[in-house]
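Removed from the display is one protein chain of the complex; every other protein chain stays in position.
Let's look at subunit A:
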Amino acid sequence: METIIKTFSNFQESIDSEQNTKETIKSTTKEIEEFARKMITVLQIIHQEGARDEIPTTCNRCKAILNDVKKSYAELGQLVESGLYYKFYDHWKLVTQKLCFVIALIHYLETGSLKTRAEIASTLGLKTEEKDGFHLSIEDYLFGLLMLVSELARFAVNAVTNGDYTRPIQISQFVAEINAGFRLLSLKNDGLRKRYDALKYDVKKIEEVVYDLSIRGLKSNEDAPIQESAARIVP
């Protein structure tokens, strides 16, 4: 009887201490979520008229917030003992995906290129390798990219509305590359796979915008060589 009581009281103890850790993790992730929401709201400016001139300042505002995010992630890293990353993974999974999206979007707006996983990890102060501890998981990064494409699809539409006809072309090229990349992955039947299935609709939307621009002759001339080269390669 004594062993039985002891066994279950030990178990209860371990549950309780785990619960405490969870609570602390929750409050930290809540902070991070707050930051993420703030940045996403600020970035909505890209869909508005005259956004072009606002973009650099917006990006800088977000970068300032990202510094705080990095601090919060450092706290989180302290809370989570090494080897327990995936035990509590669900707590920060979603917000990390969102941040990957935000960071990739900022990077795209500034440079027009794709931010790599390693670069995003370093922006957040995370490791890239699982064995090194608190890291940026590959799935979270890919989720972030899929979110980025959805946002860019909207951006392409709104850019046209706001009279920017070159942006959709850029986006289309950028997204085509990501799309080609995703096709190399053999995804399991899981959440990432489901989210990936939505990618084709975003790609289609962007292509429709480009199509509309080209049949109406709204595409600027500088893009013409690209079309020619495409025609050359496709048999």
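Please note the rule applied: a residue touches a chain if its C-beta (ideal position, glycine included) is under 8 Å from a C-beta of that chain, and two chains touch if they have at least 3 such contacts; residues count from 1.
In this section, contacts and distances are computed from a predicted model.
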Protein that the absent chain corresponds to, by UniProt name, given "Translin-associated protein X", "Multifunctional methyltransferase subunit TRM112-like protein", "2Fe-2S ferredoxin-type domain-containing protein" or "Cytochrome c oxidase assembly protein COX18, mitochondrial": "Translin-associated protein X"
Residue touching the undisplayed chain, where the options are A:Glu23, A:Glu49 or A:Glu130: A:Glu130
Of A:Lys30, A:Lys87 or A:Lys194, the one touching the omitted chain in the full complex: A:Lys87
Touching the absent chain when the full complex is considered, from A:Thr3, A:Thr41 or A:Thr111: A:Thr3
Touch list for subunit A against the chain that is not drawn: 1, 3-12, 14-15, 81-87, 89, 114, 116-117, 130-131, 138, 142, 173, 176-188, 203-204, 207-208, 211, 230, 233-234
